[in-house]
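A single protein chain has been omitted from the complex, and every remaining protein chain is retained in its original position.
Chains: A, B, C, D, E, F and G, in written order; residue numbering restarts at 1 for each.
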Amino acid sequence: MAKFKLDEVDHQILDMLIENTRTPFTDIAKKLLISAGTVHVRVKKMEEAGIITGSSLTLDYGKLGYSFIAYVGVYINKTSQTTFVLERIAQIPFVTVAHVTTGKFNIFCKIRARDTNHAKNVIFLLDDIDGVYRTETMISLEESINDKKRLMHSIFQDLV
Amino acid sequence: MAKFKLDEVDHQILDMLIENTRTPFTDIAKKLLISAGTVHVRVKKMEEAGIITGSSLTLDYGKLGYSFIAYVGVYINKTSQTTFVLERIAQIPFVTVAHVTTGKFNIFCKIRARDTNHAKNVIFLLDDIDGVYRTETMISLEESINDKKRLMHSIFQDLV
Amino acid sequence: MAKFKLDEVDHQILDMLIENTRTPFTDIAKKLLISAGTVHVRVKKMEEAGIITGSSLTLDYGKLGYSFIAYVGVYINKTSQTTFVLERIAQIPFVTVAHVTTGKFNIFCKIRARDTNHAKNVIFLLDDIDGVYRTETMISLEESINDKKRLMHSIFQDLV
Amino acid sequence: MAKFKLDEVDHQILDMLIENTRTPFTDIAKKLLISAGTVHVRVKKMEEAGIITGSSLTLDYGKLGYSFIAYVGVYINKTSQTTFVLERIAQIPFVTVAHVTTGKFNIFCKIRARDTNHAKNVIFLLDDIDGVYRTETMISLEESINDKKRLMHSIFQDLV
Amino acid sequence: MAKFKLDEVDHQILDMLIENTRTPFTDIAKKLLISAGTVHVRVKKMEEAGIITGSSLTLDYGKLGYSFIAYVGVYINKTSQTTFVLERIAQIPFVTVAHVTTGKFNIFCKIRARDTNHAKNVIFLLDDIDGVYRTETMISLEESINDKKRLMHSIFQDLV
Amino acid sequence: MAKFKLDEVDHQILDMLIENTRTPFTDIAKKLLISAGTVHVRVKKMEEAGIITGSSLTLDYGKLGYSFIAYVGVYINKTSQTTFVLERIAQIPFVTVAHVTTGKFNIFCKIRARDTNHAKNVIFLLDDIDGVYRTETMISLEESINDKKRLMHSIFQDLV
Amino acid sequence: MAKFKLDEVDHQILDMLIENTRTPFTDIAKKLLISAGTVHVRVKKMEEAGIITGSSLTLDYGKLGYSFIAYVGVYINKTSQTTFVLERIAQIPFVTVAHVTTGKFNIFCKIRARDTNHAKNVIFLLDDIDGVYRTETMISLEESINDKKRLMHSIFQDLV
Partner (left out) sequence: MAKFKLDEVDHQILDMLIENTRTPFTDIAKKLLISAGTVHVRVKKMEEAGIITGSSLTLDYGKLGYSFIAYVGVYINKTSQTTFVLERIAQIPFVTVAHVTTGKFNIFCKIRARDTNHAKNVIFLLDDIDGVYRTETMISLEESINDKKRLMHSIFQDLV
């Protein structure tokens, strides 16, 4: 797949928005010595190209009472059920990430819960989906890194 | 730990910002029939309470040439080295998530890379950190869910 | 969940009862320079608060011919059967502990038996419960520590 | 090893003390139509024979803020270090049970902690003992059975 | 279970028969300075006590074209099928040993075969028994020790 | 490797000796309608060809107080130590069988012991051999088959 | 099975053809100082003996867009289905190698695919074969050696 070509200006715009998505375009324009209109056009272009697909708030889940994180590996009976199982998983809001994977698991999920007991209930929801015959859970004792900014900076340096 | 109490207004503000972090406060104010100043105060309060810790762009990594995702379990020699190893891992931008975990691994990472060969290089960087004596990799064949919005909505309903 | 607040007197009473559950309240009263009535009231209060839920004899199982200890991991077909399986496990007196667990097993049990042959029969009882499709056994070669007193002392120091 | 022979009276005395260790001997005597002195003599005899080795309070650890239970398998470098490692483990009050086992682990422990973070610290204490090169943790989602009374009743019926 | 008491003479008789089962009783008698009749009586007594249950030729399986040895772990669906499965296994002459075991396997077998292809056929016979749902094979590269004489000598020294 | 050719007479002689190693040659001769000398010559020939390498008593280990059987998988640091480790294992009389194997273990042993505690000591002896860094034990709950006669009969039918 | 005897001339012919299958027989003849007819006769003889069974082009799969290599272990329900499953696997052109194996897998395959997504589809084809209940995938990060020439040279030296 051909890579979208970002130039130095795109790169600097993204760099600022990554640090703070709400940075006003006029601030970006001033810093880069371009017009706010140009910032607007560039961002629009990156959105239309599907590079920027949205923005999200970063919340402190611990403060919100959701400090329990676990990874759950899911085994399913037949891979023809994968799509069906994923649809059912998507109905459990406490599953924030799910991947079809190689290795021992068919699907690998990340869940956030309030505590051990809540996690048990979420895991049981996964276990009870038709086609799932086993799950295996690995509990996070500490979320040490959760940061895509370093990756994004690295990608921009690589792309320019 | 005492949970921060969010009221219905906070909840609705967050709901709108979660959908689009860049939504102007005036739009939010109009929709909720409150003043833009109130929106501003509420957001500020949630930032000061540490509930909102920032915002991030959602980029399409595939479009940027980084479609390869893998989970890497890291075994370390002595847990007293955990902090040191995590500091070294934090210097590898392609590791976007890292957890100290129970179960067979000491540290569990998520990496994004360009392709198989790039992934190999990233895994080798992990393997070569002092104190790491083995890694085990599980490759994602498809990222089916990566969405914290459902969780956030669920939390707000739970909190109100 | 709010922790029940124990004061220094409660702590000292528990400390003595932990060493010997049958210590007469008059002995405790004399040692703590309080009235036996106070001891009685405090113990009653801790019972009503559900802190003290009972007392048990410590027997030497080896002397009673039950020196064989094993841990048995139980896999069940669907977690919706967990409650049913636990009820059936509860009917086997040789299972003294059972936990719903994360990781590879659904339920994890501790059993005490007379010898290898008796253990085999107990494991077969577990294996034959409807909904159980496999068990995996780890045999204890020596029970080196089985003592909650150190924990209780630690908790009291922590709570005061 | 020869089993100690308990007669029907011993059995009934134990049965009552197991239900409540603090049952007064006079109550037991009245129920069994024997003298309180006989109860006293029988209990003493069972203590001297090492059958009864003590008594312990049953506390609700959840109420005390210690609701987190985990099983930790410990691998050690050389079995000649087993005694040394067990001595060090015995200094960690949050380890309530430890067994030398067959199977994949050298030592298998049960720990009680306040929460995920506290559990991490306890596991790190185990990991940092000299001679320990790895631990593997399985977290309890629910303690469904913890009851030796059924076993004791079963033993007494078996012995008589 | 009470151990049968062997005296020094029994021990010396067994020691000689273990080295060579066909040693004439007159040779044993001469060496031990007892009568051949005594040897006969002692051996008979040990046979009647069930200590000696038979004798077997030691053949060189490699010379007979059966040099391929493997251990096969057998998983069965329900332990209630164990007896049935063992009866079926007993009809496969290439299985020389079978144990009901703890750990991951339900039954653990030793097989001798002519070569890789023959071993495959024997393993397939095991796999096709009703109630067996998986087998796992570990192949011997060299039979380094197969000798119970050292054990027997050790037992006799221990018993005397 | 060329197989030694046994004829029908050899086969019938072996068949009788396998059932009872002490069967007098005259009995065999009478049954097969040949001379005792012929039996003697044939047995001698099979001994010289290395087909018959000896004979052993079959003892009831349970009756001798050795009813505990376990399989122990041994991991060694470097395969160059295999010969050294095997020599050390050969000095432990309670190890009756040892194989160099494929799969997860380097060496796989069968041990016989008196009970759980004795087994622990034997396993510790294995663990303490230089070059051994781990062992893993699987305990036999029941020795269901231990019989090479079926194999031998099968081989003879195959060879003729 | 008796080995076919190759002489020094056969060996040298094979050595040259192994380096380049298209080497004209006249070139081989000139180099070995024999007639082209002899080369022809020898090659024909080795073909008739089934030693040479064909020849194949070595293509660069990466250049052809097939750089993704994975090993897939296949578990099947009953070994009686092995032949059926292999026939189905043979219909998937992306499976280039398949073995019936000992150890944890029943069948072990090597696949070549275009990329992660294509590999997922190939794995799903395997998973969906009747009788297959699980697969486990190991992805190649680099094909470091793929060369049978060294083996062939070694065999020829061994055979001569």
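Assume a residue touches a chain if its C-beta (ideal position, glycine included) is under 8 Å from a C-beta of that chain, and two chains touch if they have at least 3 such contacts.
Just so we're clear, the structure is a prediction, and the values are computed from it rather than from any experiment.
Among G:42, G:112 or G:134, the one in contact with the hidden chain is G:112. Touching residues on chain E toward the chain that is not drawn are 67-68, 115-117, 119-120, 123, 137, 139-142.
Contact between chain B and the unshown chain involves residues 70, 119-120, 123-124, 127-128, 133-134, 136-139. Contact residues of chain F toward the unshown chain are 75, 77-80, 82, 100, 102-104.
Note that in this section only the chains that are shown with their structure count from here on.
Taking B-D and A-B together, the chain pair joined by more C-beta contacts is A-B. Chain C and chain E have Cα centroids separated by 42 Å.
Taking each chain's centre as the average of its CA atoms, chain B and chain E sit 60 Å apart. Contacts with at least two other chains are made by residues 67, 100, 102-104, 119-120, 123, 137-142 of chain A.
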